[in-house]
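Dropping a structure here in structure tokens format, bear with me for questions.
Of the protein chains in this complex, all but one are displayed in their positions.
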Amino acid sequence: MKHIVIIGGGIAGIETASALTDAGHWVTVIEKEAQVGGKLNNWSYLFPDFTPVDKIKSVLQEKCSEKDFSVLHQTEVRSILRQNGKFSIETSGEQQLEADAVVVATGYELFDARRKEEYGYKIYDHVITSADLEQLLLPNGDLTVAAGENPKRIAFVHCVGSRDEKSGNHYCSKVCCITGVKQAIELRKRLPEAEIYCFYMDLRMYGKHFEELYREAQEKYDIQFIRGRLSEASEKIDKSLLIKAEDTLSGRPLKMNVDLLVLLVGMEAGKGTTTAAATCGIGCEESGFLKTTDSFLKSNFSEQEGIFLAGSCTAPMSVNDTILHARSAAQEVNNWLLRK
Amino acid sequence: MKNFGYTVIKQRTIDYDQFDGRLLNEVLEMEPSFKVCLSCGGCTATCSAGDLVSFNVRRMNLLLRRGQTVELESEIKKCMLCGKCMLVCPRGINLRNVIMLVKKSILKYKPVNS
Amino acid sequence: MKREGKIQVWQDYQKEIADDHYFYVRSCIRQNFFPGSEQTFLKILRSELKKDIYENPHHTSCSGIGYHSDIVPFETIQTIVARQFALMTEAGYQNLAVSCITSFGIYNEIIETWKEFPSELEKVRNFLKKATGREFEIPQNVAHASDIVYKFRQRIADKAEHPLVNQQTGKPLKIVEHIGCHYSKMFPSKGVGGAEFPHVLVGMIEAWGGEVVDYPERRHCCGFGFRQYLVMSNRGYSLSNSRKKFESMEPYKPDAIVSNCPGCPMFLDRWQYVIEEMEGKTFGENGQGIPVMTYEEMAGLVLGYNPWDMGMQMHQTNVEPLLDKMGIAYDPNLKYAGKDGKLIGKPMMVGCRC
Partner (left out) sequence: MEFPPSFILPFTIGLLFISCFLVIIVGIWISQLSKIDKSRIRNNIFTRKSLQAIREIFSESLLHRKIFSKNPVLGYMHMSLAFGWFLLIVVGHIDACNHYQTLSVPAYKAIFMRYFVTEPASTLSGKILAASMDLLLLFVLSGVMLAYFKRLNSRMFGMKKTTRLKTGDRIALSALWLIFPLRFLAESVSAGIHHNGSIISQPTGNMLASLLPVQSLEMPLWWAYSGSLGLFFFALPVSRYMHIPVEVVMIFLRKYGIKVQKRIDGFSRIQVYSCSRCGICLDSCQMTHAAIKDTQSVYVLKHIRNKNLTDEKLFNCLLCGRCQPDCPVGLELNNLRMTQRIESTKEYNSSYEYLKDGKVAVSPQTEVIYFAGCMTHLTPAIIKSMKEIFAVADVKYWFMDEDKTACCGRPLMQVGQFEAAKKLIEHNRERILASGAKKLVVSCPICYKVFNEDYALSGISVQHHSEYLLELMADKRLPVHKMPLRVVYHDPCELGRGSGIYHQPRLLLDEYAEVISIKNEKEAAFCCGGSLANIKIQMNERNQIRDKALDEYLSYQPDMLATACPLCKKTFAKSRDLPVHDIAEIVYMAIRQKNTSLPGQNKTSKELKMELWG
């Protein structure tokens, strides 16, 4: 029986694990947190159909409990050595694991909005990120701003930490546009009176039902979209925010006062992925995400024979894409082991 | 008051907080299809009037949404209502009605100084 | 506003500031605009902080204004700057203390250029050698004069006679800080606290008992903008910029404005007068203007120096309201009296309550 070690117990990790277990392999997942699920744990509802995250989470939980693979919680990989065609892995928990194959599923980290100083995240009282908002969108979430009132005007800023030389990220994080649309609609449902604006550079509605949701946001939920990137935000004496942008379609600068500013933060290959790359001796792309040997045919293969890649450690991905990418990873690992 | 040979220059900035939305809201209420404009500019590209004079149908949406009523009024007069824009609009917006609504309502909301 | 957030940013942008032995280069325009300020700076360093600061009468303009007005070519200004450095090297100093923000920007810009393009450096060494026979070393440390005051703000605080506190109410004075654009907007890492939330003046104000006003147009340029001011027909742009700032700070009822740039205090001061003359609008309390000071003047007042000795009578917006709040005694009759007691002349500010 072959043993596969999976680094990361997020969506990708667990999905790969369960698929490989089904294929009759012995699988061990190494997760640095106390619980599996990864970034999914910070989210409440998923685009484009507002599926409650718990639905996906519980499926992952089930797989962990029902299927016969083990998860080492609060554990990280110290080192990986290749010895006569096998990998010997040392964990922070002082365990030594022997593996025939390794799957890296270390996922991503959210862009730290503080790096976009001019937006004043963590400095101005009412500037939050999409991740913060996601928590507030839960039924008991408190949306009130200064003076305990509901915000009358809310602005979303797209591409925070993405497509931005100044943030050091040239790539598009892919999911923020639709996240913004989703959250704007959720806000409208909660605050029927508020004015809601999205400041975008391009709207990249690449996925199934995304464009439809965008149209619905305009038609049914009166979300207004202004093409232009925020240059800066400043806090006013009443804690509201003065934001500046160019209304690029009218070709004139525009300033607006908002009560709440939501930054749609992008994805970055986080520390987890970078260290994994180092310990596994596999390369990163300029974006920091892990390099795949062929973007069409080998999107699960790392530069190291026997080390496979699954999920958003290779590129920004939606939950959907991650699940599919993880399944294909399992398929590839299985085929590779059979060939071996 | 002294004249120093120069003076404070009026800002080009669109100050959203000064924006009077009555005209916009009236038009959107009567013609909701106008909400879904993508600013693709197909209308402007096909416009018969635009062939003869600088006239940008797409900009109407923006003028309306930024409360630039004075500019809007002078722009909208140029439309010949031929209807080509509606045939190219990817979102099926009923543009001719928008034009007629604006033409009519703008009389109500035109700033007095214009 | 969350202070922790700002502290985080300030920690990210700390620069090294030399501790002693400075070669001081002056600003061309400050000596006309705020003649007492540079003097006060030297006095504070020498007599209060006991530092060694040297200036060479042969040093010239850095020609930054000409450079930014597109009339001095880059090679020329590099060579002029090289000459300043030569004077410094010859005097045996390695730490540059710059009075002018524009010069500070120029020095940083040129040094960075030389790092990126060593060929430029060689070229300039060559030019300077040919032109003057001089040679130079690149300074080890370039600090703006305000950086140095910032560095020693606590020591000044210890000697404070008039903290930045409203004597009538006992509350801290509300002070608007304005940083010259070229201080850190070009190279955020060269300014204390960076470009978005600069700390250099904030540090002084808070150390000396004042409270900083953080208002929406904080970042906005005072409007000097070289061409905008120098060409009369463009002057409206300059004026409009300052006005935008005044409108934005007005609701906070600031007691004073402090700046670390030659141009900014000049314009924030004079434009208040011009705006009142033009439209009768004033931005301070009871129909007065908002007093504007340089950081040296502020330090001087805190240390109990005589405002008239520091040349604060040259401000077009009266500073008396601030002096009164700080409880600084002054003799109105001596305001326009020179050292010898003779009248130095009074500005004609017809109908100006500033």
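Letters A, B and C mark the chains in the order given here, with residues in each chain numbered from 1 onward.
Assume a contact is a pair of C-beta atoms (placed from the backbone, for glycine too) under 8 Å apart; a residue touches a chain by one contact, two chains touch by 3 or more.
Not measured: the values here are computed from a predicted model.
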| item | value |
| --- | --- |
| Displayed partners of the chain not shown (whole complex) | B |
| Among B:T7, B:S48 or B:Q68, the residue in touch with the chain that has been omitted | B:S48 |
| Those residues of chain B which, in the complete complex, touch the missing chain | 30, 33, 46, 48-49, 51-53, 77-84, 87-88, 92, 94, 96-97, 100, 103-104, 106-107 |
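The rule we apply is simple: only the chains that are shown with their structure count from here on.
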| item | value |
| --- | --- |
| Euclidean distance of C-alpha centroids - chain A vs chain C, Å | 46 |
| Interchain centroid distance [CA atoms averaged], chain A/chain B, Å | 40 |
| Contacts with 2+ other chains: residues of chain C | none |
| Residues of chain C defined as touching chain B within the complex | 232-237, 239-240, 243-244, 274-275, 277-280 |
| Of chain C, residues touching chain A in the complex | 1-2, 4-6, 8-9, 194-197, 214-219, 251-252 |
| Contacting residues of chain A [partner chain C, same complex] | 114, 117-118, 120-125, 232, 234-237, 242 |
